[in-house]
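For reference, the structure I am asking about is given below.
All protein chains but one are shown in place.
Per-chain residue numbering starts at 1, and chain names A, B and C are given in the order in which the chains are listed.
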Amino acid sequence: MNNLLHLSQSVLAQNEAIPQLPTPEIAWSAFIPLLILAVGGLLLLTFTSLMPAFAKSSWALTGYTVAVAIGTIVACIPLWNRVQRVCEAGEVCQAGAFSTAAGAWGVDGFSIFLTILMAASVALAALVMHDYLETEGLTGPEPYVLLMLSASGGVIMASANDLIVVFIGLEILSIAVYVLAGMHLLRLASQEAAVKYLVLGAFASAFFLYGISMVYGATGSTSLIDIQGFLATNVLTSNGTLLAGIAMLLIGFGFKIAAVPFHAWTPDVYQGAPSPVVAYMASGVKVAGFAGLMRVFLLAFTDYAADDWRPVMLVLAIATMAVGAVLAIVQTDVKRTLAYSSISHAGFIMVGVHAASDVGVSAALFYLAAYTFIVAGSFGVITLVGRKGDNLHALSDYHGLSRRRPMLAVVFTIFLLAQAGVPLTSGFFAKFYVIRAAVEGESYVLAIAAMITAVIGAFLYLRIIVAMFMSDPLDDHGEIDANLSDEEAAAARIELRDKVTAAEGPPIRIPTLAAVSIGLALLVTVAVGFLPGLVSGFANDALPQLVAAGS
Amino acid sequence: MVDIIVFVVSAAIILTGAIGVIAARNPVHSALMLVMTLFGVAVQFVAQEAHFLAAVQVIVYAGAIVILFLFVIMLLGVDKAEELDVGRLTAQRPMAFLAGAGVLASVLVSLLAGDESITGAREVGRAIIGGEDEADFRQIGRLLFTDYVLAFELTAILLTIAVVGAVMLARRVRGEAVDADTYLPEQARRRRIRETPVLLRTPVVETSDDMAEANSGGGE
Amino acid sequence: MEITANWYLILSAVLFSIGVVGLLIRRNPLVMFMCVELMLNAVNLSFVTFSNALNDVGGQVAVFFVLVVAAAEVVVGLAVIVAIMRRRPTATADDLSVLAG
Partner (left out) sequence: MSLTSLLAFTEAPAEIVTSPVDDLVFLIPLFPLLGFVALLIGGRKLGEPMAGWLATAACGGAFAMTLVVFAELVSRDYTQRSINQTLFEWVPAGEFSVDIGFLADPLSIAMALFITGVGTLIHLYSIGYMHGDVNFSKFFLYLNLFVAAMLLLILGDNLLLTFLGWEGVGACSYFLISFWFTKDANATAGKKAFVTNRIGDWGFMVGIFATFFTFGTINYVDLTDGAMEGVAQSTITAISVLFFIGAIGKSAQLPLYVWLPDAMAGPTPVSALIHAATMVTSGVYLMTRLNPFLAASADWVPSMIAWVGVGTALFAATIAVAQNDIKKVLAYSTVSQLGYMFLAVGVGAYTGAIFHMITHAFFKALLFLGSGSVIHGMHDEQDMRKMGGLKKFMPITAATFIVGWLAIAGVPPFSGFWSKDEILVFAWNENPGLYVVGLITALLTAFYMSRQVFMTFFGEPRFAHSGSEAAHGVEGHGEAGEMAEVGAGGAAGELAESSAGGAGTALATTSAAVATMDADPGDGDHADHHGDDHAHAGDPHESPWTMFVPLIVLSIAAIVAGGLNLPFTKDLHFLEHWLEPVIHENEAKLGFKGGTKWVLALIAIAAGAIGMMAAAAVYLKGRVDPAKIELPVLAKGWGLDAAFSSFMGGPGRWLFAFLAWFDANVIDGIVNGTAALTSGGGSLLRRFQTGYLRNYAFGLSIGAIATVAYFISRTAL
């Protein structure tokens, strides 16, 4: 021991010529949620390699993942309290938003709010994933590890104050999801989804990086704090590079949130990827995409370039809402329908972002929160109906669901109504708040477009509900000829029954953990639908802030 | 003068390599052409006094990434020449060139539209290249552990994901693909997609007859 | 005549566009990936150019990160391609088009 100490001292002595690096202050408390999530993922790898028994128990894996997610959420509470606290006059206390690690990591209501959402989507997806992995014979801890690590990428995007960090968060998020999308090695659709997602994702990343490079070239920094400061204090003789850079950043984020025209991957990937992963993609990945988008655009570019990017956001929002809704209507595959509907939802959230105001941001955050639970629950149901093989997603597979699994049908109906924005669900207030933000921002075109789209969108959810409740599976398989005699008619009925049973496929199982996940999502959806104040209060307090380190 | 010669030569190497990548029939050739481009870029790094990056560029890119490409090509045995015809998307090629021209034009205009000072912030001076007698790798190293320490640490997660993901995907699994029947030849499939449902009416179910017919049409 | 930053930036833009065109016309997923690498190299070149012009080493650090990300992306990308090529050795990107509409 002594020897070691000596050694280190002598090494230090030798290097005395080298000046000590002025390493930045790190407020470790700011990183606790991220550390729990990311290190939780890494530790799971370690555990499972040291204790193979742990890896074999799917319950342990799911339980661990959910525990990590809950831990992340719990760790957010003291941070939230700190950020929301206001010091009284003369009192010395730690309060308000702050940034650390040389200003690259910002902690504010915004980042904590979205961290909680990311963790929630991890928990919901992990619970659904448990049974799925078992049924499909996919063993090993990797899906859970990737889920947690991917979510940590989202957390990074929500907290990053530096474009490079945002980019690394984006890649952590994306690369893990590419793998998750393709994890079912015996489903070619899963692989196809992975290839499409990956190539297009890399393509979009290249644009995003080019954007960072241009912004860097125009402002001399990648730090949002510096960029904002530079743009506030300098007059650019020529802002072409900067604007092109902002455009490229918008393309990169647009891809991640599946904004039209950067949306083409979404339906294919959602359809091909394993359903529990889609539950995460539609909730977590979208939340992360919006986290990055809002953080970068609202903090760094609103004062300087809001007039430049808001019109683009307006067009994108309208196109996204409309194209998503219209394309969803003509689908025959429920999973694909909801993929398009998730595109449409992105458009609604963009309505809030477009407002670029406090009201708009909290509306978008409220929408994200409501949407996370609605969509995670919806895809949870889809996972169950998909059954083994994850292939039974056609609308016809939902016929008569109300008869076979009444509870499941009712729950799915509530989620679909929530997506349609029917009152007494969280979806109603989500739409209500974003439209209000648009009206308050005097973007009447956007508000009207949003309302029209909401009307069109109601069709598509209605179609699925009709299929579940109002289709008699017997109708699909012909009717009994009325001219038959009694015995013949009876025989025909039995035959018809058999045909229906064959067409319906195997029975739908409802595993406990998946039921817990869907139940939680339902609870939140309905509770927030009755008392939006449960979330809107937090969303109002979760505005992004840019605070330089050390201040 | 030397500057110009170096630039022109390296630019020619870069562009030749790049065009080679997209024009070569054989993926192996594409990979080798990629190496050429990477070298050219490294030369330009040197010309702009980014010596350390030039070295990294050669070692990491040419030495590791391209080798990985070649390795996969050989592993899969896909090194035979690819048909460079337009494939199923006849209009795609001319459109692709238009798109490329569009990207180029828009980027160039944005970069060159103003006066010669492209960059807004001159002399941000976080670390001055050549100003002090400090090697650039030192400056990079210092920045990595100060301003960019967070990003630097976070790359650990990224690399872990890459490893875990690669292991997971490269695993060999036995068994027939569960959805092989959906991967039917083109015509059978297109016909199904064209069936656009009437709004709000529950669509006609794809009967099993239909599938069987499609299967017999050209099963794999 | 002097070599200005613009020269490099123009070269970088050309390289980026070639990468875009390549991704749009090639059907081999491996080559498509190489095209992405071309685009990333174009970005690297512009980073270094800006770094030089700004006299700020931050741009070079960014290149360093781009390298790391590119490596990670390639590893996963190649893994996916290996997984799919094992099942269908002749697959081109165009063959992977079952999910559509």
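In this section, a contact is a pair of C-beta atoms (placed from the backbone, for glycine too) under 8 Å apart; a residue touches a chain by one contact, two chains touch by 3 or more.
Values in this document were obtained by computation on a predicted structure and should not be read as measured data.
Under the touch definition stated at the start, the shown chains contacted by the missing one in the entire complex are A, B, C.
Across A:Leu35, A:Ala95, A:Val422 or A:Val526, the residue that sits in touch with the chain not pictured is A:Val422. Here one chain is not drawn; of B:Ser30, B:Ser110 or B:Thr160, the residue touching it is B:Ser110.
Interface note: of C:Leu15, C:Val48, C:Leu78 or C:Ala93, the residue touching the hidden chain in the full complex is C:Ala93. Contact with the chain that does not appear here is found for just one residue of B:Val6, B:Ala23 or B:Leu89, B:Leu89. Note on the undisplayed chain: of the listed residues A:Ile26, A:Val39, A:Ala95 or A:Leu462, the one touching it is A:Leu462. Interface residues of subunit A with the unshown chain, by the touch rule above, are 195-196, 199-200, 203-204, 207, 236, 238-240, 243-244, 246-248, 250-251, 254-255, 260-262, 264-265, 267-268, 307-309, 311-312, 323, 326-330, 359, 422-424, 429, 432-433, 435-436, 439-440, 447-448, 451-452, 455-456, 458-459, 462, 466, 469-470, 472, 480, 482-486, 489-490, 493, 531-534, 536-538, 540-541. Remark: the residues of subunit B touching the chain excluded from display are 88-89, 92, 95-96, 99, 102-103, 106-107, 109-110, 113-114, 196-200. If you put the missing chain back, the residues of subunit C touching it would be 20, 23-25, 27, 32, 93-94, 96-101.
In this text, only the chains that are shown with their structure count from here on.
Chain centres here are Cα means. That of subunit A falls 26 Å from that of subunit C.
Averaged C-alpha coordinates give centres for subunit A and subunit B that are 25 Å from one another.
Residue positions 107, 111-112, 118-119, 121-122, 124, 147-148, 151, 155, 158, 161-162, 165, 168-169, 177, 182-183 of subunit B each touch two or more of the other chains. Listed for subunit C are residues 16, 19, 33, 49-50, 53-54, 56, 58, 61, 65, 69, 72-73, 76, 79-81, 83, 87, 98, 100-101, each touching two or more other chains. Those residues of subunit A that touch subunit B in the shared complex are 21-24, 26, 38, 42, 45, 101-102, 104-105, 140, 142-143, 145-146, 149-150, 152-153, 156, 162, 164-165, 168-169, 171-172, 175-176, 178-179, 182-183, 185-189, 194, 210, 214, 217-221, 223, 230, 234, 236-244, 329-332, 389-391, 394-396, 399, 459, 462-463, 466-467, 471, 476, 503. Listed in rising order, the residues of subunit B touching subunit A in the complex are 106-107, 109-115, 117-122, 124, 142, 145-151, 154-155, 157-158, 160-162, 164-165, 167-169, 171, 173, 175-180, 182-183, 195-197, 199-200, 202-203, 205-206.
Of all residues in subunit A, only 164, 167-168, 171, 175, 178-179, 182, 185, 188-189, 191-196, 198-199, 202-203, 205-206, 209-210, 212-214, 216-217, 220-222, 267-269, 271-272, 331, 336 touch subunit C in the complex they form.
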